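The complex appears here without one of its protein chains, the remainder shown in place.
Here the chain labels run A and B in written order, and each chain numbers its own residues starting at 1.
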Amino acid sequence: MATPSSRRLETSKVQVSTHFLRKREMINQVARYILMLAAIISVLVTVGIVYVLLSEALVFFEQVSVWEFVSSTSWTPMFSRPTFGIWPLLSGTIVVSGIALAVSIPFGLILSVYLSEYANPKVRETVKPILELLEGVPTVVYGYFALIVVTPLLQTFLPGLPGFNMLAPGLVMGIMILPYTTSLSEDAMRAVPNSMREGAYALGYSRFHTATKVVIPAAMSGITAAFILAMSRAVGETMVVAIAAGQMPNFTFNPMEGAATITTFIVQVSMGDVSHGSIAYLSIFAAGMVLFLLTLIFNLIGFYLRKRYRQAY
Amino acid sequence: MKTLSENIKSGIDYASLSRKNRSRDIIFASLGIIVLFIAITTLVALFLDLAVRGAPRLTDPDFYTSFPSRRPLDAGILSAWVGTIMVMLVTAVIAVPLGIAAGLYLEEYASKNWLTDVIEVNVSNLAGVPSIVYGLLALGLFVQTFGMGETVLVAGLVLSLLILPIIIVSTRESIRSIPSELREAAYGLGANQWQTMAMYIIPAAKPGIITGAIVGLSRAIGETAPIITIGALSFIAFLPQSPVSGDFPFISFEWLNSGFTVMPIQMYGWVSRPQADFQITAAAAGVVLIVMTLMMNALAIYIRYRARK
Partner (left out) sequence: MNGMSKFQTTVQDGSEKPVRKASEHLDHWYLEPDSPTRAKVSNLKFWYGDGTQAIDDVSMPLIDKKVTALIGPSGCGKSTFLRCFNRMHDLYPGVRYSGEINLFPEDENLINLDPNIVRMRVGMVFQKPNPFPKSIYENVVAGLRIRGITKRSLLDEIVEDSLSKAALWDEVKDRLHQPALSMSGGQQQRLCIARALAVEPEILLLDEPTSALDPIATAKVEDLINKLAGDVTVLIVTHNMQQAARISDYTAYMYLGKLIEYNKTNDLFTAPKCQRTEDYITGRFG
């Protein structure tokens, strides 16, 4: 009785058929479930990652003690008597991403303050595409650049620098992730309401004071999030290091030496001829699990902080 | 007797304060410009070095039509660029509809419940998972468990999963940028969710959605690590079977199961060779790779620019 078609006067031109309404609702429901399926597939990707890493890593840890994995400082999976201490890979990862962050954090902070507080819109519009360009260059090209251009350049200042070292890829990676760090921290500063800036200017603050005393403190959680997410990016970066740092596991914190990272070890094993189920094959999943956990922790902290600043303003 | 505020005022040297502030501002602005300069220099140095070093190979037409070779100056990128196009085709066919659909669901249909929360946290986390971990997923699941081998299909699959979060996020952002008035106008006329989405939201968000998809695909072109992990080789001296043939049924999907190489893998293979001449080939491959990604980015920027007008 409530259907519009029965309700409409016979004279009305706008007659809606109940058949059409039923069809429309059916399409709506079908669309809802198809789209939902697509969204659920994205969850299955995570489930797949966790499943693969866990199942292979568990087999690995049946053969290698967890204690050896977390305490030994020797990583020689290809030797006839292999050792599996994660520390040489971790040290390489820490040194390379440490250098990258030492470049990217101050540069990113300066650039984002410059863009959000100093630069006029015209400059901003020109800088954005340049940063996008910098971000668009494939990482393998950055690896080439670190090995073929930056290392020889550094060798003119540091004569003892070997061809494979952690310094060059670290520096290049710092520039490589600069667009990422910059845009994240600029977002955080843009989120600071203009009324706060106006309040500062009304008190006679200079631009510099407004930026350092008002905007940066107000955007602090967002800026921290940017750096933590940059850290996650640096730790997971593969090709620059694989090409320019050599792939020899080396327990050292000296950036002048070559070393392997967690990611480059996985590349090294994948490039070789390693049979399925062998201990070397399994070891890349154990290494991958460490990498996944590290980045997961960084990402979760980063997202939590970002969410907080978005709610704050 | 002066008042307190008069005392304070007379104690302040406005001229010197303003000078000091201005010089601070200038120092800071110059710092910003210096950082910008470093970034631009890196970019220019990188392009120049690749172009100059790779010039001898880039100007040789054989470079584009030859297979890789043990002799650096005979080596070409034929199998690599063909492989890249085929892998990108698979990636686009899988990732673009899947990513857009998931983005549409989250913006248009998802109600506030635990499942939506799980999906949202999951998508933002996936965006931060290192690419090589996707490679491990593909190695453990597609190559080993499903026994699919090191094929074009597997490479396309892993790159699809990798760029899925990028496409989901950009789809959501372009839908969110549509003014709520449009949505209310459609619902106000009696449209249901499907009609509002299909007739009004998608057309309005289309430029943004397409741009996001292209940006995602251009990221996939340059990805190396996950393809290495599934075991792709850099020395491939054959092409996958052509998807179109003269005989019935004219279209073949055999190429999906073919071995392959792609541009970044080819370049990596050459960079890691000790012979200096291979650096030339690598540089030339780098130029081609960058041109490919730049062309896609330029297309994205053009679409965004046209939509704004």
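Assume a residue touches a chain if its C-beta (ideal position, glycine included) is under 8 Å from a C-beta of that chain, and two chains touch if they have at least 3 such contacts.
Since we're looking at a predicted model, the values are computed, not measured.
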{"item": "Residue, one of B:Ile85, B:Leu189 or B:Val291, that touches the chain absent here", "value": "B:Leu189"}
{"item": "Subunit B residues touching the omitted chain (full complex)", "value": "111-112, 179, 181-192, 195, 199-200, 203-204"}
{"item": "Chain not shown, touching residues in subunit A", "value": "1-2, 4, 7, 12-17, 20-21, 23-24"}
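Here is the rule we use: only the chains that are shown with their structure count from here on.
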{"item": "Interfacial residue positions of subunit B with respect to subunit A in the complex", "value": "21-22, 24-25, 28-29, 31-33, 35-36, 38-40, 42-43, 45-46, 49-50, 53, 97-99, 101-102, 104-106, 108-110, 118-119, 121-126, 128-137, 139-141, 144, 161, 164-165, 168, 192-195, 197-198, 218-219, 221-225, 228-231, 264, 267-268, 271-272, 279, 282-283, 286, 289-290, 293-294, 297, 301"}
{"item": "Subunit B partner contacts - residues on subunit A that touch it in the complex", "value": "24-25, 27-28, 31-32, 34-43, 45-46, 48-49, 51-53, 55-56, 107, 110-111, 113-115, 118-119, 127, 129-134, 136-145, 147-149, 172, 175, 178, 206-209, 211, 229, 232-233, 235-239, 242-243, 263, 266-267, 270-271, 276, 284-285, 288, 291-292, 295-296, 298-300, 302-303"}
